[in-house]
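Contents: one structure, followed by commentary.
Selected chains only, in their assembly positions.
Chain nomenclature is as follows: A, B and C, assigned in order of appearance, with residue numbering initiated at 1 for each chain independently.
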Amino acid sequence: MKSSVIVFPGSNCDRDVAVALEKLQFKNSMIWHKETELPKSDLIVVPGGFSYGDYLRSGAIAAKSNILSEVISAGKKGSLILGICNGFQILIECGLLQGALLRNSGLKFISKDIFVKVQSNKNKFFNKYKTGEILKLNIAHNEGNYFTDKKHLEELENNELIPLKYSDQKGNINLKTNPNGSINNIAGIFNKNKNILGMMPHPERMADKVLSGEDGLGLFLSLMN
Amino acid sequence: MTVTKDQIESHGLKPDEYKKIKELLGRDANLLELGIFSAMWNEHCSYKSSKIHLKKLPTKNNIVIRGPGENAGVIDIGDDDAIVFKIESHNHPSFIEPYQGAATGVGGILRDVFTMGARPIALMNSIHFGLPQNEKTQNLLSGVVSGIGGYGNSVGIPTVGGETKFNSTYNENILVNAMAIGHANKNKIFYSEAKGINKPVVYVGSKTGRDGIHGATMASAEFDENSEEKKPTVQVGDPFAEKLLLEACLELMKDNSIISIQDMGAAGLTSSSVEMASKGKLGIELNLNKVPCRENNMTPYEMMLSESQERMLIILDDKKEEEARKIFDKWDLDFVVIGKTTNTNRLILNFDDKKIADIPIPALSDKAPLYERKWTKSKLSKNKVKIKDLKKIKIEDALIKILSSPNHSNKSWITDQYDQVVMCDTIQKSGGDSAIVRIHNKDKAIAISVDSSANYCKADPKSGGKQIVCENWRNLISVGAKPLAITNCLNFGNPEKPKIMGEFVECVDGIKEACEFLNFPVVSGNVSFYNETNSKSIFPTPVIGGIGVIDNLKKIVNIKTKKSGNLIMIVGKTLGHIDQSAFLQENFSIYGGPPPEINLVNEKNNGLIVLKLINENLALSVHDISSGGTLVSLAEMSISSGLGLKIYKPKKLTNSFEYFFGEDQGRYLIEFSKNNLKKIETFLKQNSVFFEVIAEVQNDIFEIEKTFSLKTKDLHDYNNQWYSKYNAIN
Amino acid sequence: MKFAVTVTLKKDVLDPQGKVVGQTLKNMGIKNLNQVRQGKFFEIDMNEEDSAKAEAQVKEMCEKLLANQIIEDFKIKKAE
């Protein structure tokens, strides 16, 4: 399996995700944002961090970079694309995913381990998990408050396009288990064809037993299926 | 044009200091030169009040690669790995503008570490505020915390721990100390010493603006006509620029084009260029027309004294310019040759084809004034508190009071605003005795802790100085690390007052004694004097940042109790020293009396033995006993695991308050399996370590036999409410 | 030639910042406060004599970068 991790000025989870991919024997390349061509890859990762300092709107400036037009056309052709945290924000800003990520409702940066419940495993990214499985992942963001209009929300809900929702350890999904104000506790969404995933939690931070757990590994393993 | 008396005074220089300047120059100084002298001779850059005392500190042993004097200290942790670390204060800026003050404090200390060729791998902080009910505190707290997080999170360095304290002594003068820790190859450390003549001096990073120009308000009056432009401005941090600068510098450092490198910190371009030249015994000549400026019409005075952030000065080797420029272009950063090294031993500044300053380098560095200031010994308070009056309160109420107090409450409101795990090497985040960060790609880690105890230091500066080093050492031991070295940030009042100077001298003596005894050298640090408002000084507050090494990741322990049925013992002797305790302060607002005594022999012996128990896998969880005493420490272990404890009453009980809340030093709590009791007992006896079994782990209930019984969950709640209530929006 | 641009969230988009700011102001005792909405403000300075051309360019900046038109509206004013 070949993967490409896109690096912007200000990306800071690029190394972390590369470590997780390489641990699973992905052949990974780091792609600088000024490149105009993407190597052929089975998976494109837009990693977390603060591309361009998160200035203006998180992800907005990175969405204008050279390489993004390549990512967009790859995405439209059906390549698998994973946007994590800032990567999710970038995928939204460039139009590959719909909706918006607003400031967290508490107006504070939140970084902590949280729980998410897998809503559906019928897709390329979560097939190694069980539907209903609860994962411990880490979040770290200022703008993770997902918002979209009613019509799109219905479309997401009705077509299994929301793979992850914030929950507690027992799987309860409600206001109390919502860390950032996201509509319907949404932690990640797909595009219509389910080849593009954006998620706020960081799976790469849960890929090592010595640290705080391995619940995120399944995502990368699923992609190898 | 010579300078006036007013200008000399407004630059914070004393008349006899100016006299010395004239002697060194052989003439009067012009205004630009005066500005440069004032920046180099002020307390912050010259250490003129502290230097002779700091010299007493132990700074060398077999693991120290570079001690104080560089941007940060460097120690050897084996296998070519070096750890580069330092702590620094940003107290005054943070009081004026908490977000930017704290943020730029973090930015500054990060640059100190990556200038030396180290990739920063962790950030820590020590923050002290006035009482919560003080009007300013809440705003300062939330601004400082989001500033620390805002900068570190954005650069992508995990903030893994720290300490937060509230004390009325900081009502008008908060403390914000930030520590950065980096990892480098020990054969690729970069220093600031210039070498070679006619080498290009390169300015890299962000442009220079009118940020934080000291004393410039009046002084620059003659430079420009538009008075609006004269306001000294607060520095604003740009973490994005810092991240680019970090990556660009580390990329350039991969080959050997850099001769020397120095960040522009306090006194910006002035101190960086002087320091490089001074260390290399060389001269430096700059063309100020080349300095990249952010604003129009900036004067040489402003360029030399600006404290704009995210800038560095580099001396490059011959013919390396083009390669280096490419790297900085890639990262969209300025890269401009602004001067060269010379053999003149002078700082020469040119502007518009005129020489505008010409100062012998030694005049700015080696010949800066040094003071042996008058100091008086602190009066120690001998009177012991009479415990009789205190019997009216119940033990469990006192415990709850402490656990739910601002100083002892769980800090997750703070730490949830810090990205603690970016870089994917954080093994232990905040919440334990030390943070633990793995060395990337290796099976080893470092432990980090920062500590202070202003109340102890106020009551007895020398013993307080010792205590804080010991507490730091203990915190490192408690996670299974071998303590290696420290950095320190000495926050004090006005050194011109003999009483304050005395506090400083005695604290340093205490630190010295403990560091020497424990073989725990000081490799870097920072002194922050003049922490006072309206002539009221803060309590002496030395902050110690310690590093330990863990050679095997399987030998790490934490404070979480593991299994019902296991036993807990106290290692170290409990005498019941209750003066200066959290118990008296939180329950009765009593602050008098001496702090607990430090016995360095026991301290070292107990610590090394505990480390052995950990390495033999005999200690399953460990927590040192610090503020709040045994009962609070036991409660913290319970809260962190959710398991309860049955605590025994000691047989020869004189007073249970003294026993359970006393803050005798050199003590640890250790959880172990019952089967190992004999083995551990024998081992401790052989090594003359005092111990007593004090509790048994059980489910859910936290109790002292025949005294009280509480649900662990309730303890958790008491410990977790204060911050969110205090900071609630509605 | 200078322009002042304001970018505001569309009416039906939740504004977490404005909400918290409004709540804080109410807690500070401003009882007759109805609502606060927070947006962004840009001061744009152009090297351009032709004001129609400059304004068209500013509009382009807004559409392409400064505002996310899915959730935001913008307004352009010429400043003195």
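Here, a contact is a pair of C-beta atoms (placed from the backbone, for glycine too) under 8 Å apart; a residue touches a chain by one contact, two chains touch by 3 or more.
Model, not experiment: these values are computed from the prediction.
Visitor: In the full structure file, how many copies does each labelled chain have?
Guide: A x1, B x1, C x2
Here is the rule we use: only the chains that are shown with their structure count from here on.
Visitor: Can you compute the centre-to-centre distance for chain A and chain C, using the mean CA position of each chain? Integer Å is fine.
Guide: A distance of 29 Å separates the two centres.
Visitor: State, to the nearest whole Å, the distance from the C-alpha centre of chain A to the C-alpha centre of chain B.
Guide: Whole-Å distance between the two chain centres: 36.
Visitor: Quick one: which residues in chain B touch 2 or more of the other chains?
Guide: Residues of chain B touching two or more partner chains: there are none.
Visitor: Can you list every residue of chain C that touches 2 or more other chains, as numbers and ranges?
Guide: Each of 20 in chain C touches at least two other chains.
Visitor: Any idea which chain C residues touch chain A in the complex?
Guide: 12-17, 19-20, 40, 64-66, 68, 70-71
Visitor: Touching residues of chain B toward chain A in the complex: what are they?
Guide: Residues of chain B touching chain A: 146, 149-150, 153-156, 238-241, 243-244, 331-332, 412, 416-427, 438, 553.
Visitor: Would you tell me which residues of chain A are touching chain B in their complex?
Guide: 9-10, 12-13, 15-16, 19-20, 49-50, 52-55, 108-112, 138, 140, 204-205, 207-208, 210-212
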